[in-house]
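Removed: one protein chain of the complex. Kept in place: all other protein chains.
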């Protein structure tokens, strides 16, 4: 089959590779129907994720159709159209039994396109299929569910739920890239009084407005705006959706006493935590990898029209145009790409 | 001054009575600007609330302006325009310190128009003013905040929060009178997948649709609809907003295993609880008098445009037309009245 | 093999029956090492649980050793010594993924000795073994873990956790049979200020004192004692551990405003819920079948010596004395039996 293969930092190609085969009895083999690219894939290509070895097929967000099922698969059947979650869950370990699938101790967690071959390919092997995939409701098309593989549950669980957004809150989201926008979309579900999006890029700020931010501002002006909107008290919830120290530290600066700081960004270096001012401030800081435990809820919200994930798709390609899709996505500054869909 | 006085079951009049005076150092005297009538006032007039004695000025929902403050009042000043909450809170007892103002042990709770003279009058004495009133933001008019005195926090706290409505939920609200409609308005804030309103009256069902219900149905057809929408499982949350045994029992019948039944209605008789089927069903049943602890949140939601309470006002009167206002409100079947506003 | 077989109301015997066989790939076959009898088994024998058909092997609480595993079993191995939970969990349905195993939609829940043959036998088939059994730590003997199959998680989850017992609380437990005693043991873990056990039987009240109740009282005197201990306010938490209307109704009478009523008892008929007084009282009432989701926690507490479940074993028998064991357990009034252990 054809697949997008990582060959080491800066090096990828659309190659012919061996077809995937059932490896464990809980695996299924799927034909990929629609797949997308994550910001994390770009990090891998920069060499920032050293556990990803040369020769690895990338990709962890797709919709596919089941071709073959292992003997230990019970709920999934041949022909099922599935949302393939970025997180695999054994369903048996202590963490999976608490719904913390991202922390699975039996070989699950984030493995697709990371520790095993991923889904930017014609076919893929999906482990722990019973507990790592979701049947796509008939009424929904692929684009309506594709972003439930990663970006929407990430924003919702790690940003909005961890941050405990409540009706009437002032919420600050730092970073208006795809994950920040998913967080804004998720925060709207709880009717905050206002969402303030912070980003240095004017086009991203414009996107934030389209996704439901009430106010948008550059980082250097964020403190003034938050103070103005909250009488100098600070925001109820601040959410880091970038992954750099400045953004996290600004979250800690903008939060009110008793407020929540939810970190969503993937960080590559330590940050400075100003405990000399924060120790007295009753703040709660959370971190987290997505569990995708909210996927059934999000599917229900898409079905009922409460959220419309198709707004993320700015560009579409055929699956065999994967190299062009990467180019478009990697140069979002020039292309204004949010998410690119590749269709088989 | 003039006031609406209860003279015993079936008997009320717009009378001249003595002006209210400061009684305790935490009291304020207010001039009433806008006031409304509650379904509970009709119950009082039927003689259903025997603690209300003849001679009592009725009313517990109003906006007013401060004329005079007791020596122990610290936050409220002469000239302040105040939302007068239906619940008075001493602010010092164990319950008040937990935010459960409705259960105040020092003479607070629901007292206005019940145990002391109320606010359907030209002037009123408001006890515990520092902890029982809210300054009205300048940008808001009286109708925008009037229903935050009782009906909106009741629906929000006792219905929606007690019922733990979550994004994606199926929510059933039984009863589409004013309190049921307030519950629907509050439930919307949490983005349920669908709200099903149940009421025998076609005009109330139509109102429910205007207030945000996704489906409306007569009681006899509710089970079929809920089963259809939930694959036979039952609703995540069912909310009783009537106050009769049939409505409560239907809530218990329509809730799914693991779901929540929130009682909002005021009941005059016992109900049958089918523990022989419910014991195994993991249900949570809650009751409650409003605390109005959510008033700051609701004010913030009105200010930010997330909720618009003015949709409740179907009829308006001058304050000295209080008798006509009662007639209109008491015959809602004929007048389609939801709430009537009386303005000084 | 030999097993305790139900032949219809009032009729049971220790019979020779066919050995169990693997039926589904997630099954294991175990040799029963130690097993006990539940109050529910007595209900079955009275004919109160009509889903139990004649010919059924009873029993849902045991420790056993694995003889054979299905091809789809991943965590459990031949030779493992297992706690066999009264609740079977498919691990894949919506309810299991939330930890609500008691509500499993794929054929789990309470099935052992109910819908399929149980564990009062020499051997048993255990479905969904990966997600329905727990390895017994080497340092623990069978009696230390046996009651974690049902009675201890029931008291802990359905009584103590649902009732939200907190440090400093006044807790009332109505019923001091085995399940009430398990509830008392579990409540102690949260350091309430006092636990009041209510039971008409003096010997059960004595047992309650041994299990950690601070005060014991007959039902007719409970209100006076609770009022005395709480200044007339009522208890923070009341727990029904009997299963009759009077006990539930007394729980509702003894709870304070804002308190919790947790129903643990199995009810065969409806109760009267006095909403005419409770509607205003901010009470939370919960029901529930045990999920056994707390088993890992309880195992950790037994290992660390925080709880000692062996105090439940008042009588021990050989497995082939099952008929005598039933006699002893069924006549607890005369024998003072709490739980009887049968050992292979």
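Just a few scattered comments:
Order as written gives the chain letters A, B and C; numbering starts at 1 within each chain.
We take it that a contact is a pair of C-beta atoms (placed from the backbone, for glycine too) under 8 Å apart; a residue touches a chain by one contact, two chains touch by 3 or more.
Since the structure is predicted, the reported quantities are computational estimates derived from the model, not experimental observations.
Shown chains touched by the undisplayed chain in the intact complex: A, B, C. Within the set B:11, B:25, B:221 or B:308, the residue that contacts the chain not displayed is B:25. Although one chain is not drawn, the whole complex shows that of C:13, C:191, C:220 or C:272 it is C:191 that touches it. Considering the full assembly, B:97 is the residue among B:21, B:77 or B:97 that touches the omitted chain. Of the listed positions A:266, A:311 or A:330, the one in contact with the omitted chain in the full complex is A:266. Within the complete assembly, B:71 is the residue of B:13, B:71, B:141 or B:203 that touches the hidden chain. Seen from chain A, the chain kept out of the figure touches residues 95, 98, 100, 102-103, 243, 245, 248, 257-258, 263, 265-276, 278-289. Interface residues of chain B facing the missing partner chain: 25-26, 71-72, 74-75, 90-92, 94, 97-99, 106, 130-131, 293, 296.
Where chain C meets the chain that is not shown, the touching residues are 166-168, 188-191, 193-194, 214, 296-298, 300-301, 303-304, 306.
In the analysis below, only the chains that are shown with their structure count from here on.
Not a single residue position of chain B touches two or more of the other chains.
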